[in-house]
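Reading through the structure tokens given below for one structure.
All protein chains but one are shown at their positions in the complex.
Naming follows writing order (A, B and C), and every chain is counted from residue 1.
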Amino acid sequence: MAAVLRSSRYLVGGCSKHVTFAFASTRSMASKTQVGFVGLGNMGNPMAKNLLKHGYPVIATDVFPESCKEVQELGAQIVDNPKADRIITMLPSSPNVIDVYTGPNGILKKVKKGSLLIDSSTIDPSVSKEMAAAAEKMGAVFMDAPVSGGVGAASSGKLTFMVGGAEEEFTAAKELLSCMGANVVYCGQVGTGQAAKICNNMLLAIGMIGTSETMNLGIRLGLDPKLLAKILNMSSGRCWSSDTYNPVPGVMEGVPSGNNYQGGFGTQLMAKDLGLAQNTATNTRTPVPLGSLAHQIYRMMCARGYASKDFSSVFQFLREEEGQ
Amino acid sequence: MAAVLRSSRYLVGGCSKHVTFAFASTRSMASKTQVGFVGLGNMGNPMAKNLLKHGYPVIATDVFPESCKEVQELGAQIVDNPKADRIITMLPSSPNVIDVYTGPNGILKKVKKGSLLIDSSTIDPSVSKEMAAAAEKMGAVFMDAPVSGGVGAASSGKLTFMVGGAEEEFTAAKELLSCMGANVVYCGQVGTGQAAKICNNMLLAIGMIGTSETMNLGIRLGLDPKLLAKILNMSSGRCWSSDTYNPVPGVMEGVPSGNNYQGGFGTQLMAKDLGLAQNTATNTRTPVPLGSLAHQIYRMMCARGYASKDFSSVFQFLREEEGQ
Amino acid sequence: MAAVLRSSRYLVGGCSKHVTFAFASTRSMASKTQVGFVGLGNMGNPMAKNLLKHGYPVIATDVFPESCKEVQELGAQIVDNPKADRIITMLPSSPNVIDVYTGPNGILKKVKKGSLLIDSSTIDPSVSKEMAAAAEKMGAVFMDAPVSGGVGAASSGKLTFMVGGAEEEFTAAKELLSCMGANVVYCGQVGTGQAAKICNNMLLAIGMIGTSETMNLGIRLGLDPKLLAKILNMSSGRCWSSDTYNPVPGVMEGVPSGNNYQGGFGTQLMAKDLGLAQNTATNTRTPVPLGSLAHQIYRMMCARGYASKDFSSVFQFLREEEGQ
Partner (left out) sequence: MAAVLRSSRYLVGGCSKHVTFAFASTRSMASKTQVGFVGLGNMGNPMAKNLLKHGYPVIATDVFPESCKEVQELGAQIVDNPKADRIITMLPSSPNVIDVYTGPNGILKKVKKGSLLIDSSTIDPSVSKEMAAAAEKMGAVFMDAPVSGGVGAASSGKLTFMVGGAEEEFTAAKELLSCMGANVVYCGQVGTGQAAKICNNMLLAIGMIGTSETMNLGIRLGLDPKLLAKILNMSSGRCWSSDTYNPVPGVMEGVPSGNNYQGGFGTQLMAKDLGLAQNTATNTRTPVPLGSLAHQIYRMMCARGYASKDFSSVFQFLREEEGQ
């Protein structure tokens, strides 16, 4: 109970895992019908496994047959085009989502009326809205539910889901998503899940580059990096990148900066999310000067060989090369 | 005691006010000799008052005679050029500090050997180093000790001091600074107090503009601002500007955004601090792309009439004007 | 003739008006069949008039009936959906183009095989490619031919057309475009006309903001603005914005800066083009740091009331307000 209270300070919707499961269990006998799953990549694979662990029959597919092996061994049925009352999709980008839903062999071609379609891909919110409109025409319900947290959180079932769509469908979505995530946050109408994800990652990128610049400047001015981090973290410069994921090697343990920027969240993925943020800002005519520059810096890093390093490697990118 | 231990995780120097005062009182009889104070502006005035409250005889001056009235009524002696074993200066900018210390009628012209000179102005760290070198020639000790926290913290004696200078002099400096601040942090050699201050404020500015862009974008994408702030604050976008000083009117209470951006920390002052950050970055050849753009945005705001509004008014600056 | 040869160094396609017209006249009797024209706005109207002046029968349409009056009085036939072997479209943005070509009542629904469709709108090159693919399916040819030069150049028939599409169709396109423009430049495969237009305008925006910053800085440093412009124009700082369209009032005559930034090329239109540049850069993962910041600055200007002023008003935006 203490744990619940503590976490409820953070959780919008207050859905502690414990409470959700208690609730889910009262109806699980009835509801544990087949769940379709499309996209068994680095994220989709552990997500589908967690559905299986929670007792849901999973009927899955992926364009790469080898990606299907693990979940198949755990009991999932592999088909070309999963038909189910509830389908979850986890795909790399907007064009994939458009194809999987509205393509010639897409989900919407033969979807049952009343089906619940949950897309956990990170894509342009305007595409989510298009898919929702297309689903509605077929009598189905589409919700966007992008995640935060990486492969580790996907494996341990501790993702955060940001969900957009009809409020009356949120309970049904949450039942499934709670098997894969620790937090399931309702954000508003369809597309707002994407919006929340994109907004968070834009501010994250700004904070990370800002922290890297600041730490680098402080070090050049003679400050000890650990001391500087402590001062920032007790002051108004504090942010997630300074106190939880510090980009300077040696300041914190257990973060990519301590492991030559391996693992974590790749620079290329951050550049992709910032591209989405830029697109939505351009479409809505919203000035985002720092977000825009952050995007450009991550693009320059990709051009200079940092694509697969963790996004905190911007500290290394900005630092003078040895021997200069 | 638990409180002390806990706070010591944050406070470098670990000087909880309580502990410091207990310590100070055992030697205060001996040490409460005159303290000089130069610069009785918005910040210097309440700081000098707190010295008086703690029983220190204060001998003060300011270029504006009317600024001296209040502390004079509280018992301070007003002179042209305060001579004392310990002098604190609180001045607007680098040229003022240079003039007050090394000008024709400056402190260093007749300083006693062994004097402790503490400058709480926010200035270029290279100027602090110059002053320290000049003081050393005269047999005196110069430390930089800029503050964070505004007029409110100055009045309530809850400033944070970031102190640079010889470590063996820190105890003596802390005795005085503890009368005016809740945290007194030792940062390293002379100039590092300024460095820490400048670094923090640069990251603060980046976080504030980033938060403003992000909140504005989210609102345009259909998110409720309070909900977006909650999501950011439980996620990796979290920063001081999002969780403690949110720039969007209505999201938080008791912050300038709720009061038409009055009070708080003026845009012009932030622009000045970012100018110092830019200068130190240029001098040390350190790239600070976001810090640099943040500087430029605050300069543009000053040019467009925002100079005296709180620096969180960048949210308003980026937002579309009504009727557009 | 010397002039023609000289100019051919500059003109890609080398089409001096004189030469082009001489050429056109030899086949004009045969070729002056009906030309369709869709989009009679500020640009489309004078363009259609120039076609009429050159003896082409024009069959036109616009969503706003009142926009059709002038060309109707000059002899154009107004219809709902112009059918002709050659159709020119001049529309505000990508969605309009998609709708006019592929919408339920679109040009491609009943296009004749072998028709030449020329789109002079400024849109995303990827949309041009989509339209070309859709036209090809119907047996028609689509070319993109965006213009540079504003309403004045459209009226006097002195636009520059940047043309993308099958090279073997260029001669046919040039016959029509030469009636409306002084330069018709072949850029490459479909979409490259848009690419050239977008690239030019991105560099133009960068040059204009750069010139404005530089002139403002020089003035503050004590330089006479006319003298500074002269020095830049004889040196490596020279650019079109400094030597042909200077943004500082009083430096040049006959430019919007001398007329309170009225007329010219509106800030909002520049922001739109920079949005296209940003989109294409994001889609191709190309870093464009200054182009991106230029986009953001024009977005901020739109938010602060500069939307309909000429884009050289960025000088005014950056300058300190009077009375500050």
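By definition in this document, a contact is a pair of C-beta atoms (placed from the backbone, for glycine too) under 8 Å apart; a residue touches a chain by one contact, two chains touch by 3 or more.
Only a predicted model underlies this, so the values are computations on that prediction, with no experimental measurement involved.
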Chain not shown: contacting residue from B:N96, B:S115 or B:Q296: B:Q296
Touching the absent chain when the full complex is considered, from C:A48, C:A132 or C:C187: C:C187
Touching residues (missing chain, whole complex) on subunit A: 293, 300, 302-305, 307, 317-321, 324
Residue numbers in subunit B that touch the chain omitted from display: 271, 275, 278-279, 282, 285-289, 292-293, 295-297, 299-300, 302-303
Chain not shown, touching residues in subunit C: 10-12, 125, 148, 160, 162, 183, 185, 187-189, 191-192, 195-196, 198-204, 206-207, 209-211, 213-218, 220-224, 227-228, 230-232, 234-242, 244-245, 277, 280-281, 284-291, 293-294, 297, 318, 320
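Criterion: only the chains that are shown with their structure count from here on.
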Innermost chain, taking as reference the mean of every protein Cα atom displayed: A
Chain pair whose interface holds the most contacting C-beta pairs: A-B
Interchain centroid distance [CA atoms averaged], subunit A/subunit B, Å: 39
Per-residue overlap in subunit A, given as positions that touch at least 2 other chains: 285-289, 293, 297
